[in-house]
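Pasting a structure below so you can have a look.
Shown here is a partial selection of chains from the complex, left in place.
Should a chain be cited, it is by its letter among A and B, assigned in written order, with residues numbered from 1 in that chain.
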Amino acid sequence: MSDARTTVAVHGATGYAARELLTILARHPGAEVTALTTRRDDAPHVADVHPSLRGRLDLHCENLSPQQLAERAEIVFLCTPHGASMAVVPALLDAGAKVVDLSADYRLNDPAVYAEWYKLDHVDAARLPETVYGLPELLRTQIPGARLVANPGCYTSTTILALAPLLAGGYIEPTGIIVDAKSGTSGAGRNPKLGTLFCEVNENLAAYAVGDHRHQPEIEQVLSDVAQKPVDVLFTPHLVPMDRGILATIYATPAEPLTAEAAREALSMFYANSPFVRVLDGLPGTKATVGTNFCDLTVRVAKGKVVVLAALDNLVKGAAGVAVQNFNLITGRPEITGFPEVGG
Amino acid sequence: MSDARTTVAVHGATGYAARELLTILARHPGAEVTALTTRRDDAPHVADVHPSLRGRLDLHCENLSPQQLAERAEIVFLCTPHGASMAVVPALLDAGAKVVDLSADYRLNDPAVYAEWYKLDHVDAARLPETVYGLPELLRTQIPGARLVANPGCYTSTTILALAPLLAGGYIEPTGIIVDAKSGTSGAGRNPKLGTLFCEVNENLAAYAVGDHRHQPEIEQVLSDVAQKPVDVLFTPHLVPMDRGILATIYATPAEPLTAEAAREALSMFYANSPFVRVLDGLPGTKATVGTNFCDLTVRVAKGKVVVLAALDNLVKGAAGVAVQNFNLITGRPEITGFPEVGG
């Protein structure tokens, strides 16, 4: 890495994850944001799209082609929805840019699984084998050389960080795992929909997509790799009346007698070199993670079950923060660069 | 009034005010809901549109003409937006129905003022002189004979109930009045818009339409009638991260020396026969009015100003509740019928 800043662009800059990404990049000592895009043709200033960024970033959001993006930036972050990402990745890579894709397009190894869950044929399936899944806590050594990183889903990261140490160590059974996850509303995106109106979400709590959420196969794929055997989870997400934060309450069967202390010790060992994972004795709350790149974990044992609790900010550690970790690794910087809360 | 229930319909049944109206009508001993409408053509069950109504009202929302509505119901409540109401009122009245219109279409006496503030030409201006403004606390005696009642706006009711006694009694100057009003988000309607998404409203507070809100001329019109001289107000609304409730903090100049106690006494006298107005010694909070048809009022005097504070539920006393008061008066029932909180 040279001292020079790396030029970066954000494609699809008007949503919540993009805003959070820009908030981090605007203070990042090694990044220079040079382009933002939107499908709108009126080129709005980013401060009119995201008022919190006024005075922090002075750019307009333009309707740019992949080629134009690649001319402006060495690294392009894709904050586009699934489907839209795979439509631009080939051109971006061909033009010499590296890509961190925050969508789901390159997360699943098997294009048939992608087609089943996303109801779309994958248009760039040949590239899936060379894509790196961008969860540094698991795949830290593979990310530096990647040209295309598939940034993990928010629920996925939460669940994987909670379970990977226990599955890798053989502490829990790989089947029959129940993941009861609860998310703040920013995870549902910024497109106006009835279901995310204030008066629908506020003072309400409901599950959705029980056993049918697209992060379920992603969780199973990654955790099966970790466990070296098939992992299956029943995943139930809930929508919570708060902006940000995911809490996953996970129920698993111990493979052998296990104390909560031993399980927490296993987590602490596993994440000894991961500065963004905090293993707690107490129960995690989402609020202690909001606005940070931390994931808080703890374990309880009760009624014959191992209960793992995980909390993180879905927009940071669940999206933009891990994207910046990946950026740091790709550009040869310390993983914590740009995160003053951990000295970066 | 006979013992028989009056048949009623709600035109435009999918929004928040309609839901609240149906909640009251479903328990009303003198109303039988016989028709609901929507522009949708799939005739959804009302419980699928408003889940809270499941088991309380068993009707589908249909795409009905005014004639069909008038065949089904003696009284039609219009929960349509402005513009849409005046498009159906003539046909409804011609077909023999009576109408309580919750939109703004018949509130302003002067079609030129309507055109200026609503950017629409009034298509039924000839009917404005015979319309009754449906604020029972002021116009209780005129409503019973009305065929068409213009239900007041939510901010309007709050402001008028706060100021009418003091203007009628000459306690305050009619000019230079400042109304700083704050509303829960349900007042902004149920159509998906960026500005009313949970993550935009939650943990946020902002003013909008400073001195430029459509309820300002309505307030001035009604209060000028009360004061028998021109009243002018500067009206500033704010959007508050809560579902329901309006608080108006109103600053006026006393016409002569006035104590807070005397002002509260004036309010109490004025509303002695109004069961839904509570004059408090303490400061009103919106929460004590939510789900009820009460308007809570108090007065302070400080720094040479009379400060009137008013709280009510924008969906009930600010919309659906006063509509049912109007229904009761039109059909010859006691004004409190259908409001168990006051014995009705």
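Basically, contacts are C-beta pairs under 8 Å (C-beta built on N, C-alpha and C of every residue); 3 or more make two chains touch, one makes a residue touch a chain.
If you're wondering where the values come from, they're calculated on a predicted model, not measured in any experiment.
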Complete complex - number of sequence copies, 2 represented: 4
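Simple rule for what comes next: only the chains that are shown with their structure count from here on.
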Between subunit A and subunit B, centroid-to-centroid distance (C-alpha), Å: 46
Of all residues in subunit B, those that touch subunit A in their complex: 16, 185-186, 190, 192-194, 196-203, 241-243
